[in-house]
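Every protein chain but one is kept in place in this view of the complex.
Here is subunit A:
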């Protein structure tokens, strides 16, 4: 395998891991506050549809992104209302969000555009184009690092850089700010937060809202950056893989980036391997290769990460005792 191939794989690793990263960080915010969210998939899907529809209607990628974030936040607040205010079962609420998003996006898409649930293709200003970072063309000629900078670091859409920037921001806010300390505390022992005179509900609503915004970013990336329009079920389980990555990363921001890049790499390799003849086995069926990331997920989660202890209060509605 030559260097150019490696660069291509690295480049598609970044592209493929971005939606995972958005969803994974979204889940991180929600679960660190004590709200389990298996509705990442649904929120991302709804956001992707909103991005496709709004970008098509307004011919503006930025408006598409804002619509995606708004719709995803709305779904997040529905989940928040069920989980925080009504103290409902968070798994059931998450499943409901997933089903609602899958159904609504298909039905509304078909009703509006009549293209089997797709939104009309968008391009130009209605998409997030690829940015060329300063100096990328000049440095491309430099040995080794030059092409890496030009191919892998440069040449992504704005949303990629936003998602990557969310990693240090998440880390910093959680580790170094008052809000972060309170959020970490509320996911472990909400009663301690309550008796310290802080509102448990307000903290958790803030967390699910951030979760919604990040899912919105991921959805917009899928529909109007990576693709040129919404396709039914285009999230293809990424919201669930993101949950696996979250466990793998033990609910921490930097490891979440690592986990998402690893899953992205598996995806990139799987695409690369399609149609390749492996010596001794022959041509590997496409399905087997596509299953690779999922197989790895099971293997990694089953044995390779050691004890992953979730935030202690996650999934448990807060009720004052007695």
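By definition in this document, contacts are C-beta pairs under 8 Å (C-beta built on N, C-alpha and C of every residue); 3 or more make two chains touch, one makes a residue touch a chain; residues count from 1.
Criterion: contacts and distances are computed from a predicted model.
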For the chain omitted from this view, which of "Tryptophan synthase alpha chain", "3-isopropylmalate dehydratase small subunit", "ABC transporter ATP-binding protein" or "Sarcosine oxidase subunit delta" is its UniProt protein name?
-> "ABC transporter ATP-binding protein"
Across A:60, A:110 or A:189, the one contacting the chain not displayed is A:189
Quickly run down the residues of subunit A that touch the omitted chain.
-> 176-182, 184-185, 188-189, 191-198, 312, 320, 322
